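Every protein chain except one is present and positioned as in the full complex.
Going by the order they are written in, the chains are A and B; count residues from 1 in each one.
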Amino acid sequence: MDYTLRENEIMEDSERKQVVVFELADEEYAVDITQSKQIIKVSKITPVPNTPAYVRGVINLRGQIVPVVDLRKRFGINSGTGEKERIITIEYEDMLIGLLVDDIKEVLWYDTEKELESAPEIDTAVRQDYIKGVIKKGKRLIVLIDLEKLLFENRPVSA
Amino acid sequence: MDNREQYLQMFFDESAEYLQQLNENVLLLEENPDDEEIINAVFRAAHSVKGMSATMGYERLTDLTHRIENILAKVRNKELQINEHIIDTLFSGLDYIKTLLDDIRANGEEVTDVSTYLRKLEEILENGGVIQEPVGADRKAKAGQQDFNAMLTLTEEEKEEIYNKMTGDESVYNIKVILAQDCLLKNVRGYMILKKAQELGYLAKSNPDQREIEDEDFGDSIYIKLVSSLKEKQINQEFADIIDVAEVIIHKEDKQAKVVKEIEKEEKKIQVDNNKKLREGLSNIQVSPTVRVDIKKLDNLMNMVGELLINKTRLEGLNIQSDVYQDIIQQLDRVTQDLHHIVMQIRMVPIGGIFNRFPRMVRDLSKELNKEIDLVIEGADTELDRSLIDELGDPLMHILRNSIDHGIETPEVRKEKGKSPAGTILLRAYQKGSEIIIEVEDDGAGIDTDRVVEKAIQKGVITADDARQMEERDKLNLIFQPGFSTSEEVTDISGRGVGMDVVRNVVEALDGQVFVESELDVGTRFTISLPLTLAITQALMVVINNEVYAIPLSSISETLLISPDEIMQVRGQDVILLRENTIPLVEAARQLNLPVEYGKYKEYEEIPVVIIKSAERLVGLIVDELLNQQEIVIKSLGKYLINIKNISGATIVGDGDVALILDVRNIA
Partner (left out) sequence: MSKRVLVVDDAAFMRMMIKNILIDGGYEIVGEAETGRDAIELYKELKPDLVTMDITMPEMDGIDAVKEILEFDKDAKIIMCSAMGQQAMVIDAIQAGAKDFVVKPFKPDRVLAAVNKLFNE
């Protein structure tokens, strides 16, 4: 059966990973594609009172209520909102959460051994703790975000 | 039926259910040895059987399940790694449980000797289960054959049908197609497998059947009885080639298809004889005309009703000027309401189902502790949603144990205090508005808040500084804090350090609340309040700062439009006079900390006010606009946003937008 054969191929390819690259205030960031479920256009977001400012609100995604986290506010970046705003939904332990970003750039492969560096002292708006590493593609530096830490280290609680 | 008999019946029924769960979950555990949810599920089920067995006084069952529980506890704490040997041992343990249950059913007592098996469990506990027995391919194959017999039993009609489809050179194949664990859209994949089977021959039967597959109501395996003239190898290959198929087990039935019918005719005759015997034996057993339904199916039904309601509301929003339209809307309204009502009714069961477990427990426990306790039960016929019932058993059990353990004093102490030697625990359920209230009240020693504080400090729940600033009520509530567990010993009675915090979590997860009131030497009362029904409620829609919010009608007493002149001031607080009651006014926007200028309503000509019932008093909630009243489907905000102040959930309104549901219980 060729099923096992395919498994082997994947093993060999395991140092290559795919990420979704997006933009926040002209910097490039990425999240692992296996964590992301879909990209949606921003429609009506209903604000939820008594939550931290970075919780932009909730949306209706096919009958499910999904909270939306404004990554700019989460990182304390001040940037204008534009038409290209998108929500990336990610799934984590049964939770579906939307991340609001400035723009989606592309889906990209990178080599986990050759192109990923542990977070150096680079100048970025994001706290070091929230960074898993930096993907280097030629001159481009793409910050790979540690979603678990970012979202769940300080869970939003009522003010 | 006397009490003992009633308990026994429930004990059998529930044990059978748990045993079933155990079997399923141990099977899952074999495939996912590190899955904590499954480990916990096995642990819980074993724990429940243990509790029941101990209550009924069945020592062997108690022993057996206690040790199984210990093994799972070790697995959970990563002291023990699941391996084939452990799984096998667990399975034979489940068989022993079944045998013991059968013993009790037949003889009224445990007969089978389980001491050898208990030693085996001890060995695992001591050696960490290192004895690795060879993985038997045989075992698998054998299991497969047994599976087939059980999974693909044919009805007479189906046998007939097969016979009619035969032309002569076909064989009958029993096939088990196992899907990969990471298979996505299992129902679609399953549908493709059935479609493939139909291409390869005549699909005589499948388990799950097509509908179950489409509803994704099955595990990882699909059993198929296929009549085909193709070779075994070829069929195997065809199924194996489908993506996400992890394994195909195929057995060709020995007999050629065309003789099947004759042989099975004989079998049928024997079966009929057996059935007759069985029926005669069972003739005095009454069969009540009920159907057992998987609660998940009821949940699905409920969701469908919810969808229907949303669409009905959308349709109403069209507001077309036509008699026919109005007529249809009215009809639809009636039908959906009836449907909703029926679904809710189906889900309702009397709380007596859990209350009835307690008398025996209280009796045994009080005896053990040399206390005299009368348990008084009121309102056992109060009905509530089945899914709530399932969750409530454990929290109530814990509260009761607390009252027995720490509440009621010994007869000597009671006499000294001038109380009657026998203590009373009152377990009461009743409906209040759209809530179900369950109270556990004892006339015992009460909770000594000083000791609670002392213990909380000692356990690091609070600091001494914190304590000095706490009010009496908050001190009492410390018992609900995580880490403030009362007993750390592992005993048959008090379980494993499951404290009142778990009680609170369970109740709050059900959208309910739990309170405690206590007076020294007078007694303690725990009150659990729960929503009567889940999921759907009537609500008033209002606008606050350009957003639509829903306020459940259950918490509204009335709505008013007032003019600014009617507002008066009492100690700096805006109030209105309503039928000689002074009602404080609060601004919704301020309660919600919305970023707007407060107090602007005083400039309005008419101020919309919703009079809400908040913590036993009336409060006037000022909103920007009153909209309509409608049924809403309550949805959770999910696990990411929890405990949001004054917001209890969300609902989807006709245009697909989200409206938040106001939780007014703590307003002002």
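The working rule: a contact is a pair of C-beta atoms (placed from the backbone, for glycine too) under 8 Å apart; a residue touches a chain by one contact, two chains touch by 3 or more.
Model, not experiment: these values are computed from the prediction.
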{"item": "Selected from B:Tyr163, B:Tyr191 or B:Tyr325 as touching the chain missing from the view", "value": "B:Tyr191"}
{"item": "Contact with the hidden chain (one of B:Glu17, B:Glu109, B:Glu199 or B:Glu216)", "value": "B:Glu216"}
{"item": "Per the touch definition above, residue among A:Glu15, A:Glu106, A:Asp129 or A:Glu148 touching the missing chain", "value": "A:Glu106"}
{"item": "Chain not shown, touching residues in subunit B", "value": "184-185, 187-188, 191-192, 195, 214, 216, 241, 243"}
{"item": "Hidden partner interface residues of subunit A, rising order", "value": "2, 6, 9-10, 13, 18, 33-34, 36-39, 62, 104, 106-107, 109"}
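Operating definition for what follows: only the chains that are shown with their structure count from here on.
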{"item": "Euclidean distance of C-alpha centroids - subunit A vs subunit B, Å", "value": "34"}
{"item": "Of all residues in subunit B, those that touch subunit A in their complex", "value": "240-241, 245-246, 307, 547, 592-594, 635-647, 650, 652, 656-660"}
{"item": "Of subunit A, residues touching subunit B in the complex", "value": "1-3, 44, 46-51, 55, 57-60, 63-67, 93-97, 151, 155-159"}
